[in-house]
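Reading through the structure tokens given below for one structure.
One protein chain omitted, others in place.
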Amino acid sequence: MTDDAPDATEDRPPREEFHHDPVSHARVRAGMTVGELASEYSNAGIGASDLAEAIDIYAEMIGREDVTNFVGLAGAMVPAGMRKVVTESIRDGHVDALVTTGATLTHDTIEAIGGKHHHGREEGERSPRDHDERLRDEGVDRIYNVYLPQEHFTLLEDHVRSAVFPALESDSAVSIEELTAALGRANAEHNSEADLEEDVGIAAAAYENDVPIYAPAIGDSVLGLQAWMYAQIADFSLDALADMNSLTDLAFEAEKAGALVIGGGVPKNYTLQTMLVAPDAYDYAVQLTMDPEHTGGLSGATLDEARSWGKLEKAARNASVYADATITYPLLVAAARERIEE
Amino acid sequence: MTDDAPDATEDRPPREEFHHDPVSHARVRAGMTVGELASEYSNAGIGASDLAEAIDIYAEMIGREDVTNFVGLAGAMVPAGMRKVVTESIRDGHVDALVTTGATLTHDTIEAIGGKHHHGREEGERSPRDHDERLRDEGVDRIYNVYLPQEHFTLLEDHVRSAVFPALESDSAVSIEELTAALGRANAEHNSEADLEEDVGIAAAAYENDVPIYAPAIGDSVLGLQAWMYAQIADFSLDALADMNSLTDLAFEAEKAGALVIGGGVPKNYTLQTMLVAPDAYDYAVQLTMDPEHTGGLSGATLDEARSWGKLEKAARNASVYADATITYPLLVAAARERIEE
Amino acid sequence: MTDDAPDATEDRPPREEFHHDPVSHARVRAGMTVGELASEYSNAGIGASDLAEAIDIYAEMIGREDVTNFVGLAGAMVPAGMRKVVTESIRDGHVDALVTTGATLTHDTIEAIGGKHHHGREEGERSPRDHDERLRDEGVDRIYNVYLPQEHFTLLEDHVRSAVFPALESDSAVSIEELTAALGRANAEHNSEADLEEDVGIAAAAYENDVPIYAPAIGDSVLGLQAWMYAQIADFSLDALADMNSLTDLAFEAEKAGALVIGGGVPKNYTLQTMLVAPDAYDYAVQLTMDPEHTGGLSGATLDEARSWGKLEKAARNASVYADATITYPLLVAAARERIEE
Partner (left out) sequence: MTDDAPDATEDRPPREEFHHDPVSHARVRAGMTVGELASEYSNAGIGASDLAEAIDIYAEMIGREDVTNFVGLAGAMVPAGMRKVVTESIRDGHVDALVTTGATLTHDTIEAIGGKHHHGREEGERSPRDHDERLRDEGVDRIYNVYLPQEHFTLLEDHVRSAVFPALESDSAVSIEELTAALGRANAEHNSEADLEEDVGIAAAAYENDVPIYAPAIGDSVLGLQAWMYAQIADFSLDALADMNSLTDLAFEAEKAGALVIGGGVPKNYTLQTMLVAPDAYDYAVQLTMDPEHTGGLSGATLDEARSWGKLEKAARNASVYADATITYPLLVAAARERIEE
């Protein structure tokens, strides 16, 4: 290298004014709590610091009395084993409104009446992927690495046609929120009567705690198919728009508003768009997503983008965590709970 | 390396029975057609061969008279400039039913009445990212690298409140399909009266060609918010389930059924789930997606997984292309068109 | 909605000063050329417009006489069928230096001496995934959906131990560049003697056209393992650093410098870091990658990030395309070739 060549190491005195916080490195040890791990994440960079920030925001959301919390829940989170994290959040008052999919309610109900999802990896078998044709022959539905025997859909059908839909027969259309409440009540009753040890689940916990569940795309699920089949033979119909009345009221009445968004799709957008017809916008927002931003779609969009639309306050705190939500969601909840109990 | 050590190169005679097709390598040249490029992809591996297979399947879907084609369209495909690819597919009879989002119809209508989306990258500016706070101040909504001035939502509101919703006032709830048809008619009329040179768009083209548009999550969009606001002041409501009648009829009547799924979310699932209540399942299926499979969610799920549910025939041809759909969708359509015109 | 409620549609006069370019929508037709498709991408948004920009930049890189082009090539691009796209780029003078992996040279050489990679999907078999245990028993290596019988590594071993390494025996260490040149010469000779119809491949084409190939992580490959085994029994060793002399000279002598980076890893970083010890930096840079930015790793990093390091000129044109490179690379080359021949 010649003397006059520019290089990576040209002399420049250390600056005094460089005032970014240093990365101080995570430390871990046996027996540390999840909250302590979260503190270590805050010392790190890349995604770990985003998760630490998300935990900090979420702890403030659930720790302050004056924040109304809207939770968007998409993806296969019940098959993925996240059901109790949601129900316990509902029971502890950390959810004021839940926006989710028909599929979440379908799988939640299957478990509420005694069904089970199963790990797709058999003992002694090395590959998690059985041929889907064989599963079809055996009557097993696959959701990535989770298996669900199809007979549970028959049991679901019996349940909703006997215990849910009849209670909603009416000359006028019912709101989706009314359907999800009726589902929650029926699930709780079934669970109680059958003396199941299992958690009553998301719909039932929400019903018991007066938390509304919105599922704007309810038709897009097995539960929705069942509702449609029932509508062919009874005075039963669902209003596609009515839920917005109570959801918007919640937004209007919120002193401060927070959004926890798990996954993308309709639950994310519906949670956020509510603020387009409300006087204010979200003051806090956390999203746990696996969609990268560069898809250009709403599911992977940053929460900063939502600022341009006025869905978040310009000064809102927000964090997006781009990692597997089955890992980050329980971790976030455990760490934030520890934080507010300190 | 000692003589008796196992290694990567232990002697084994070339097998005669190895009968997989060799990868023969893509060749490209100036002036080649897109169909020729597709043929070269079929010589390659990894994603290129998946795309070649998708083109082959899609060409069969649109080239055969006896295939009923269901198209699921999610994501920001109108802001991303894919609108005319869809409208021309509709006009040429390659779409028998369209399942999409309220957002797609919102952005389609904004353009149908003269609005425009804009590239977010200014001349002379090197970063595509303006601060979203500034955009908020300026009244500009951002969709990844696309900008949309908010005044277009005012124009949209005027249009739907004067030309779309009044025509649907009724004592009984209307189906979402009726709403999308009324939207298509109004868009076509506005376009004609205003003498706009622009393409009339997806809703209008579908209306003019008797292609039903299903948007089960219609409420989850600015169009849905407008519909809800109109429902507060007029005899107007939407039935959340009614669309399944005609959609299921299409599935029942299809000699053979094909699905082209662009993006994930509700459009993907709703398109596929139709077969759960139909006697048969899809014979052909192509998806263009950017969600990786390992999210475990429906959006990134392989089409093989749909076989286990009976949404695809066990013998169905299918291909999943994991790449940017704004690149692959126009390419797929151009190549398949060339294929069937040969 | 009450009159005084803020909403998404508040009245705001259309601005005159909004001067972003409108998205004008892609159009496709049967028989269009790849260059015409690229022009349509430039009308679109999200990833398509990034690809259009990349094509525009790459056309300028290969169309101007005064640009020295450095190509970084990572990933399984030879097994994926991209070998001839590279060799023809070399032959047409579009590559002035190639930075790649030992694996690329390994697989390139296997084909140069008559071997083949194979599509992993058998006729009549619906799943592309055979159990890897069975493949192990059969002596077949899998690279995603591509199969390679292991006997080809034996043939490779014979070739390099007889025709490549002996020519490099010396008291002093040879540079990796010398090894790749010797490999190219031997591949070309073998191909000529065996009268193979197949393309001589990347190493041979580079050798024949005086294009240096740098493979800084050569040890990390089967070719590297072979080199190491040969070094145990002969006066043969490789210098880990010597290549930087000629690579840096190229950078110093370049009037203008362009980088085409396919995939990430060492080829990306080594291509870019060269400018840390050169007086100037890249004036043009295009990357085709599948790694999302949010990994925080170098492979997915934007080219803007490289500006902060001084690897790109502050005024450099650059584009990053986040999509399957087996799709975008042939498309980019075909479209850019059409552009410069117009």
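Annotations
Think of it as A, B and C in the order they're written, each chain with its own count starting at 1.
Just so we're on the same page, contacts are C-beta pairs under 8 Å (C-beta built on N, C-alpha and C of every residue); 3 or more make two chains touch, one makes a residue touch a chain.
Please read these numbers as outputs of a predicted model, since none were measured by experiment.
Screening C:Phe70, C:Tyr270 or C:Tyr284 against the full complex identifies C:Tyr270 as the residue touching the chain left out.
Residue-wise, the contact with the chain that is not shown comes from C:Asp141, picked out of C:Glu53, C:Glu111, C:Asp141 or C:Asp283. Where chain C meets the chain that is not shown, the touching residues are 74-76, 79-80, 103, 132-133, 135-136, 140-146, 173, 176, 216-222, 224-225, 227-229, 231, 237-244, 263-266, 269-270, 273, 276-277, 290-299, 301, 304-305, 307-310, 314, 324, 326. Interface residues of chain A facing the missing partner chain: 1, 8-15, 18-35, 37, 40-41, 43-49, 51, 76, 79-85, 88, 116-122, 126-127, 139-140, 144-147, 149-151, 153-154, 156-157, 199, 222, 225-226, 229, 232, 304, 315, 321-324, 326-328, 330-331, 333-334, 337-338, 340-341. Across the interface with the omitted chain, chain B contributes residues 1, 5-8, 45-47, 126-127, 129, 131-133, 276-279, 292-296, 310, 322.
The rule is short, and it goes like this: only the chains that are shown with their structure count from here on.
No other pair of chains shares as many C-beta contacts as B-C. Rounded to a multiple of 5, the C-alpha superposition of chain B onto chain C involves a rotation of 180 degrees. Shared residue numbers account for over half of those found at the interface formed by chain A and chain C, and the copies are therefore classed as meeting with the same residues. Chain centres here are Cα averages; for chain A and chain B they lie 25 Å apart. Chain B and chain C have Cα centroids lying 30 Å from one another.
Rounded to a whole number, the gap between the C-alpha centres of chain A and chain C is 39 angstrom.
The set of chain B residues that touch two or more partner chains comprises 76, 79-80, 140, 144-146, 222, 225, 229, 304, 324, 326.
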